[in-house]
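Only one protein chain is missing from this complex, and each of the others stays in its spot.
Labels A, B and C are assigned to the chains in the order they are written; within every chain, residues are numbered from 1.
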Amino acid sequence: MSHSSSSQHAEPAVADALPGSARSTRTSWFARPVVRYIGIRGLVSAVLLLGVTIVTFILTNLVPVSPITAALGEQAASDPATVAKFVHDAGLDKPAIVQYFVYLGKLLHGDLGTSIQTRNPVTQDLGQAFPATAELALCVILISIILGLGLGLIAAVRKDRFSDQLIRMVSLIGISVPTFWLAAAIYFLFFFVLRWAPGSGRLSPAATPPPRVTGMYTVDSLLSGQFTTFLDAVTHLALPTLTLTLFTVGMLVRFSRTAILDVLNQDYVRAARAKGLATNRVLFGYVVRGSIAPILTIVGLAFGSLLSGTVLTEQVFAWGGLGQYAYRASTALDLPSVMGVGLLVGAIYIITNFIIDVVYGFVDPRVRIG
Amino acid sequence: MTGLVISDLRLRIGQADILNGVSLGILGGEITGLAGESGSGKTMTGLVLCGLQPAGAVVTGRVEFTDSDRSIPNLLALQPREFNRLRGRRIAMVAQDPVASLHPMLTIGTQLTDHVRHHLRLSKQQATARAVELLERVQVPTPETALRRYPHQFSGGQLQRIAIAIAIACEPAVLIADEPTTALDVTVQAGILRLLRELRDDLGLAIILISHDLGVMSAIADTIAVMRYGTVIEQGSRQQVIQQPQTEYARELIAALPQVPPPGITTDAGGQPHPDAQPHPDAQPHPGVQPHPGNHPHSTRTGA
Amino acid sequence: MTAPATLIRRPRIAPVWRRPLAIVGILFVSFWFITMIIVPFLPLADPLAQDFTPLSPPSGTHPFGTDILGRDVLSRTLFGSRATLPFAILLVIISLILGSLVGAIAGYFGGVIDEIIMRIADLVFAFPTIVLAMVVAAALGPGITNAVIALALISWPNYARVIRSLVLSARNQEYVVAGRLLGAGPLSSLRRDILPNVASPMLVLAMLDLGSQILLLSGLSFLGLGAVPPAAEWGSMVGDGVQQFSNWWLAAFPGLAILTVVVGFNFIGDTLRDSLDPRSANAVTQVNA
Partner (left out) sequence: MMGAILQLDGVTVRYGRGASAVTAVAGVDLELPPGQIVGLVGESGCGKSTLARAICGLQPLAGGRITLAGEPIPPLGHRRRPARLLRIQMVFQNPYASLNPRRRVGDQIEDGRRVATRPVGSVSDLLTEVEMDASAADRFPHEFSGGQRQRIAIARAMAAAPDILIGDEPIASLDASLQSRIASLMRDVALRNDASLLFISHDLAVVREIADTILVMHTGHIVERGPAERVWAAPQDPYTRRLLAAIPIADGLGRIPG
């Protein structure tokens, strides 16, 4: 699942560009470089979102099992008259482009078709399942960032020493573990054998979910002051979070270690040391500050692989999120649901990376001030 | 007298011997030139004096550091924490490429004051006031606004001046300048050299000027040490080393450079043309280059 | 005075390959490769034969126990190597060739071709990997061949993007420009100057990708979109085993198989990158102080 950072175009090296001059005049907000940067990134993300719908559209039509037999059933499909009528009604006779815009129109109205398994509109199932995955994903990404970047920093600073070797080995094992097997192993060990954690599901069977505000049990229970439910929700979060964190931290450590190593070799870090600053100031004030750009990209990638991970692990913990929904859909070949999950997860991922680009725009003065 | 005394400095990385017994005296109020080509060990010597040699390098020998109020027998024996207290406070460094040695995401103000507040325990306002004063000292225009700006908003020459301001912020005794003008345009180099000479005179700084360019050495170094294969092969006053080089290698280095300036070009020594420059037949009389406005009357210390 | 330090001849086995990481990696990978080749000749039960008492825990006769249909888990796990490794290697080779071709063209010729190819690649990167694999495999229908096609479709962009940036930077290298000025055409320039200097990073990428492809392939099988029953394939074996926790051995052993072979590839890949990385400590080259 390893991705390198998003592609930057190598502009022709303007070897003879005239030296930049200090800029003093205040420019109106929309002409400011950062707004232009975010505008461009926004446009790219919108185009990507559109592209995602094209991909799912093509895939739905690629289905070897023709939608006709699926909808009408084997027997009716043999009668040409019914087939012709169905084809006309469903607009399958129109050119692909038109079919696509019809498909897009339905999407925009939130119509993702009906799930073969649950018989509900896919959008409703997704709406139901989304908060569970969101809660798990946020919990995992927060822990993983702290652990991953921390260990990555330690490994980079103490390059080739024992702690670096150990961290690298553990993180390599972390990304080599099949997450679907790890989920079962952790569940078996900590629940089945050791009884340290509660069973599957987001709450114990007896507990009632807190009044729905965000749909995330931990947040909602805090908002309504139900601390026992909050504790119950947190303990249930433990095992799935542990499963996904191991993989995500492994990935974050490997990428952030390389990114920080590059910064450690920069002249401005040596200059900071030459100023006699305390090691922590050099580390956090200069090294971490200098590696923010690659680290933001890495967090985006880690979030992507985390979403992948949920598909393979939620089933074991009966988590009731997008992951489990996707698992059931794929094992039952429920195509509308599979496409629905693909679209939603793709969209979440694009929007997250857009937000990361925006944050980067404000973090790097060369972009903010230009 | 403040300064450094280096005796038999050796450094090895893996199987490679980088420094093979460097011995050199560096006095306050003097610019000591460390000349040599790439691979001669001149940069590594500068790094060792700052305690910034690469991890895993084996260093032997002695570096004695004397300052107005203390004397340390051997810097190399100091614990990292102790050496760190000296770095930036008593011994400062200016690197070759100003653009790379300033953090792209921190304002000039932050990079100019964070080590001052660390070493001198100054408040934010005191440090900022000092920063403005320093920028004026190194002739950076509009210091107040410059403090809020970022490195990418300045030219190479201005950045090097800012880097020098950062280096002298805590009034160090020793300033190590590693190829300070190499990355700059020729027309900007003279300004930096002039600034270094002023700092030597005004602050009594002991400046170690590391450069491969003997022309730069000939311009502002008081004494010159020529290095090759990790040792000092020739050492002496500027006139002596440049005009009567002892070793063949030094002679070869000097022969490769122009000895006589273009006719009609005056230098900052009172504006008269160079004594042995022959004027070109169709050279029109034109006003000689006025000495640099900010230049102090030539100090009597160094007989011109 | 000694002359400046010049190139030190590299010791016979570079120290980076003697590190524990590398040794463990080589051990795991060679174990599974040998298993893949010799398993049919081993005195093992037929992986599909259902003639043992079902769900018996690991014992002398069945070291890995038997599954719900009474098949021997040990032989199915060992035979599983034949269901995963060849396809993973095939996948990496397809993605490497397809990706390198497309990436080199995009990097070398640039312009509109580069834009189109990179936008397609961005589209594939817009999906988290397994989700896209799931969507494509579901559309194509289950089966190992469809899974391989699906994974090939989504893996080549990773190679394309890496080789594109390598070719882009190589293309501006002075020796490549010099070659063009001496009349080298695009093909000979790519073959003689660019690709040889781009090969080693691609090798590292392929080795690290082998591990990911195995995880993806077995992941798809776990989702019922890869190998279909009754094939002895690790992902689907774990998928069946996960349903009943009390029979822990059903999922444990195939899972360990996946873990060990992927760890093996990743350890070797990491060591390979270190041995090629100029900055790594042991590649002593001309020291320019």
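Heads up, the rule we're going with is that a residue touches a chain if its C-beta (ideal position, glycine included) is under 8 Å from a C-beta of that chain, and two chains touch if they have at least 3 such contacts.
Note that this is a predicted model, so its numbers are computed, not measured.
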item	value
Hidden partner chain, touching residue among B:18, B:94 or B:219	B:219
Touch list for chain B against the chain that is not drawn	37-38, 185-187, 189-190, 193-194, 197, 212-220, 222, 238-243, 252-254, 256-269, 274, 279-280, 282-284, 286, 289, 302, 304
Interface residues of chain C (partner: the chain not displayed)	7, 108-109, 173-186, 192-193, 196-197, 285-286
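What we mean here is this: only the chains that are shown with their structure count from here on.
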item	value
If a chain touches chain B and chain C alike, it appears here	A
Label of the chain whose CA centroid is most distant from the centroid of chain A	B
Inter-chain pair with the most contacting C-beta pairs	A-C
Centroid spacing, where centroids are CA-atom means, of chain A and chain B in whole angstrom	51
Separation of chain A from chain C, taking each centre as the mean of its C-alpha atoms, in whole Å	23
Chain C: positions in contact with at least two other chains	281
Two or more partner chains touched - positions in chain B	none
Residues of chain B that touch chain A when the two form their complex	50, 52, 84-89, 92-93, 95, 97, 100-107, 114-115, 118-119, 145, 149-150, 152-156, 163, 166
Residues on chain A engaged by chain C in the complex (per definition of touch)	1-4, 6-7, 10, 13, 44, 47-48, 51-52, 55-56, 59-60, 62-65, 160, 165, 168-169, 172-173, 175-185, 187-188, 192, 261, 265, 304-305, 307-309, 311-312, 315-316, 326-327, 329-331, 333, 335, 338-339, 341-342, 345-346, 349-350
Parts of chain A lying in touch with chain B, wherever the complex brings them together	19-24, 266-268, 270-279, 281, 285-286, 289-290, 292, 363-366, 369
